[in-house]
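Removed from the display is one protein chain of the complex; every other protein chain stays in position.
Chain IDs A and B follow the sequence of writing; residue 1 opens each chain.
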Amino acid sequence: MTKRINRRRLLAGATATTALLAAPPLVRAQPQALKIAVLLPRSGYLAQAGQSCHRGAQVAGKVLADHGYRVELVHIDIESSPDVSRTQAEKAINEGAHCIVGAFDSGCTLAIAQVCEQRQVPLSVNIAAAPPITEQGYKFLVRNFPTGGMLVTNGLKLIKDVLDATKLAAKSAVFLHANDTFGAAQRTAMDALFPRAGLPFQLAESIAYDPRAQDLSVEVTKIRALNPDLVLTVTRAADAIKLVRDMVRQRFEPKGIISPGSPGLYDEEFYQALGPLADYPIYNLPWADPKAQMSQALEAAFKPAHPNFRFAVECFNVGFTFEALLVAADGFKRAGTTNGVELMRAIRATDIANHVMIGPPIKFDDKGQNVGIPSAAVQSRNRTPTVVLPATVATMTPVLPMPGWQGRS
Amino acid sequence: MNPSIYLEVVVQGVLTGLVYGLMALGLSVIFGVVRVVNFAHGEFTVAAMYAAYLLFSVFGVDPLVAMVPIAVAFFGIGYGLQRALVNRFVGRAEHEQFILLVGLAIIIVNGTLLIFGADARPVRLPYGFDSFVIGPVIVDKVRLYAAGAALAVAAALFLFFRFTRTGTAIRACADNLVGAAVVGLDVRRLYALTFGLGLACVGAAGALMETIADAKPELGPVYTLIAFIIVIVGGLGSMTGALIGGVLIGVSEGLAGLIIAPSMKSMMSFALLIVVLALRPQGIMGRRR
Partner (left out) sequence: MMGALNPRGRALLLGVLAALIAAPLVADRYLMSVLILIFYFAFVGQAWNLMMGFAGQLSLGHALYVGLGGYVSALLWLKFGIGPWLGVFAAIAVATAFGAVIGWLGFRFGIEGVYFALLTIAFAEFTRVAFDHIDYAGAAGGLFLRVEEEGRWWDLRGGPLLFYYLALALAAGALVLTAWLARTRLGYQWLAVREDEQAARALGIDVFRAKMAAVLISSGLTAVGGVFTAFYNNNLFPSRVFDINRSIEIILAPVVGGLGTVFGPVVGAFILTPLGEALTALTERLGINAPGVKAVFYGLALMVIIVLRPAGVWPWLARVLRLTEHRP
């Protein structure tokens, strides 16, 4: 039987509809965009790395927008100071930041972490290697970056793979590291992990150098006296230049220079200073996956924005900074709200397959640490960092022993 | 360890130390005569390093040659700075001089960061990677040349102070200010000249330093500290003292690094400083006042 539309029903229906339209919305309107404050050390003694990360943050907005994420980025310089980090984090949150990304330096990151914890604002760490960051119990922090221990574990394994691939017979090595926060953490990891890594060579000595020294000639002389086949290094860019330069002058040619898990052997200043002598060191680090779609999109955006810088050289800092922003943006998309607690919950449940760095989807354990970040063996070839292992993502095969210093072009 | 290794470290330490010594010489001249504590000394050195880098990358001038125009330019800067600003701080309390120069240091460090960026700026000299093999010892070419140039500049300065009228006048100011004024010397002008000369040394030292190290904004404080250590160990107001102090620091740091641990190198210099301050504050070559 068909319903008869009579006046009463029509009136009832109209009233009901009007009431429904006039009632407050059951679902809140989605906020426009996630406001993320990016705190980086763009001046002070960490300026070089901080500015590199900043270049990544600058192009991240566009790439994220292209992938359907709505973010608004605010860039803040923390001047390599934890005091400034703390006040600027408070200020940023006051001015509406829903989330913070930063901060490269462990001390600064921890200062920000405390603010974020107290104000219940998520912190997505782009780069900071000190293990305690995810051990101190912060609930509003995630770190998509390996700890010093992870870097060394993966790095040592890759050294074995490199030696197998190049069939290099190495009998001895010397480990040289800067005596700063990062270097000391790697040294601790090396001391613990090397004996169990099953590598075919002996570690003759571990040498710590003063990061404020202007001169590494004594250290190189010391290494030369031990005459190792391999030199394992944890240095910053400026020191790496001095290291290789003094090796050349002192006519010391190790079979390989390998970093078990630190940057420094591939910065642009390193290539500029050394030219062809900069080729052939190997560094085992997480790296941008040349075959990942997100990685290619990031590179495509980076080139026009920073014509004087090479993505191939900066992808470590740029990639991780971008991924930290991606984690925040993705969490926002799934949470549908900028409320700190819910946003954090969504971020902790992150599972992003299409990202920049080599490896499985980004996921966090209950401490907020991503434990699944692998390293790749990257070698400088033609003054360009090139992935050489694992073979699935490699674009060249590794070459060891290094050719001699003389006669390179 | 092979004994020639020790010899090599000593030789390299001497060579590097001579360049540091030249830098410290500038400080000794300024502090010894004008009695201003130049806490921006290292920053000026870094500025000179950048100047050498600039001349090399734009005009292809070797820093050993660029040293001369840079020294002249820095002389002018020092003269002007002294007359315009520093002069009224002469004779004032050290902490006031300190704040003035710390402010200046902050400006230089961040100014170089703004202009040149945060990357290290080395000069790629054609002989930058070469070395001489002298017996069992390997010596870097750059260090040898830089040390030679440093000695030349120091010698020129020494001759100036010994044999010219102005030089003698400046030494008179240092020895006896009141007497100098009584005799009719234009003390203010001489102060400005001395500051200029001191900075000229810094300019030359910085240019030479650029061949050995790479210019970076934050090197300033490190060099300031080294300069002060050398000046005190070597003896304030003594030119040979500055050079000897530089060599001593260079060698002791090198040997400490070789024998103990490189990361403890600087502890050696600071310990040396404390010992000298306590037992022989006039330094090795200084005279007790």
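The rule is short, and it goes like this: contacts are C-beta pairs under 8 Å (C-beta built on N, C-alpha and C of every residue); 3 or more make two chains touch, one makes a residue touch a chain.
Since the structure is predicted, the reported quantities are computational estimates derived from the model, not experimental observations.
Novice: From the list B:Val58, B:Val133, B:Val182 or B:Leu279, which touches the chain that is not on show?
Specialist: B:Leu279
Novice: Of A:Asn179, A:Gln250, A:Thr338 or A:Asn370, which one is in contact with the hidden chain?
Specialist: That would be A:Asn179, which touches the missing chain.
Novice: So which bits of subunit B touch the chain we can't see?
Specialist: Subunit B touches the missing chain through residues 31, 37, 85, 88, 92, 94-96, 98-100, 102-107, 109-111, 113-114, 221, 225, 228-229, 232, 261, 263-264, 266-267, 270-271, 273-274, 277-279, 281.
Novice: Footprint of the hidden chain on subunit A, which residues?
Specialist: Subunit A touches the chain not shown through residues 42-43, 47, 50-51, 75, 77, 79, 82-84, 86-88, 90-91, 93-94, 106-107, 110-111, 114-115, 117-119, 130, 132, 135-138, 179-181, 183-185, 188, 210-211.
The rule we apply is simple: only the chains that are shown with their structure count from here on.
Novice: In the complex formed with subunit A, which residues of subunit B make contact?
Specialist: 1-2, 5, 8-9, 12, 16, 110, 113, 117-122, 124, 128-131, 138, 140-141, 212-214, 216-219, 222, 253-254, 257-258, 261-266
Novice: Of all residues in subunit A, which touch subunit B in the complex?
Specialist: 43-45, 47-48, 50-51, 179, 207-210, 212-215, 217-219, 221-222, 224-225, 237-238, 241-242, 245-246, 248-251, 267-269, 272-273, 275, 277, 405
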